[in-house]
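Up next, subunit A:
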Amino acid sequence: MTNVIEIRELRVEYPGRNRSEPPRVAVDGLSLSVRPGEVFGFLGPNGAGKTTTMNVLLGFVNATGGEAFLFGVNVREPIARQRIGYLPELTYYYRFLTAEELLRFYARIFGIPRAETDRRIDALLKLVELESVRRRPIKTYSKGMQQRVGLAQALINNPDLLILDEPTSGLDPLGRMKVREIIQRLKQEGKTVFFSSHELGEVETVCDRVAIISQGRVREEGRVSDLVAKYRCDLERVFLKVIGYEPPSGN
Partner candidate 1 sequence: MNRVLAIAGVVIRELYRRKDFYVLFVLTALITLLLGAVNFFNDPKIVRYLKEVCLLLIWISAVVIAVTTTARQIPSEKENRTIFPLLAKPVTRWEVILGKFAGCWLAAGIALLVFYLFFAVISESRGGEGTPAPKAAAATQVAPGPQAHDDHAHEPGCCNHAPASPNPWLVYLQGAWLHWMMLAVVIAMVLFGSLIFAAPSSNATIMFIVIGGILLLGEHLNKVALRQTEPVQTILQILYFAIPHLEWFDLRDFIIYDHPPVAFGPCALATAYAAAYALLLLVAAWLVFRRKGLTT
Partner candidate 2 sequence: MKPVASPWAWLALLATAVFSIGCTLHPRTAAWRERAASGSILQVVLGEGRRLFANHFFVRADVYFHSGYYPSIFDQAQKPAPTAISGTHERSQDHAQEHERQMAFLGPPRDWIERFGRHFRVTEHTHLAHGEEREMMPWLRLSAELDPQRVETYTVAAYWLRTRLGKVAEARDFLREGLRNNPDSYEILFELGRLYFENDHDVVRARNLWELALRRWSEREGRKQPGEQDLFSLEQIAVRLARLEETEGNLARAIQLLELARRASPAPAALDAQIAELRAKLSETSTPR
């Protein structure tokens, strides 16, 4: 069976700010694969290369070297993104649109027929609990409501792979719980979820497998239970050990 995500020896360099400054390596020979139906946690400290890797998968940034595939299609091809949903960490959607209009717009992008669009919009707005405000402009929404609109737009095409970039950042505990519930539900439906997060407790709860990256390379990859067993500590300590953090003596 084809892996949902396949990354081989990915390398991304950003040019220096001026000619004298050498290019900055954001991802350095990163390889990983995500199998269908998995909830995959993509972990790493700030600046480790998580977002850059996601940007390559989504076609925002071109790789300097290596290759990446979604459902076996090179990420350079726009069609590779036909079956994915993406929720960015922080996005202000078109503020002058209502939630319903926004979802209709994205549905049109996917070429979903009108009747099906209506059905999905109703179902998604019910799922993210925005039914009562569906005709209100997004600019009047709270941050949590905007994040839920984001989740709804990520699901409009009924994706087989959902890429979530720190989906719970900035949400209150209730909001986080709802996102977790949705991820669990998608997992039950057999969808693949690839998400980055700093909330390790959350990752431990919902993920089947994780990859911990540091300085642009995968340092550790495996099932959460296997990693916990291997390092004989909880996921947070595993993370700190893998990235090479040395706690001050006495702690």
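The candidates were selected such that all candidates are chains of the complex that A comes from, given by their letters.
Here is the rule we use: a contact is a pair of C-beta atoms (placed from the backbone, for glycine too) under 8 Å apart; a residue touches a chain by one contact, two chains touch by 3 or more; residues count from 1.
Just so you know, these numbers come straight off a predicted model, no measurement behind them.
**Student:** Pick the candidate that touches subunit A in this complex from 1 or 2.
**Tutor:** Selected candidate, touching subunit A: 1.
**Student:** Touching residues of subunit A toward candidate 1 in the complex: what are they?
**Tutor:** 14, 51-52, 54-55, 58-62, 78-82, 84, 86-97, 101, 105-106, 108-111, 150, 153-154, 157, 163, 165
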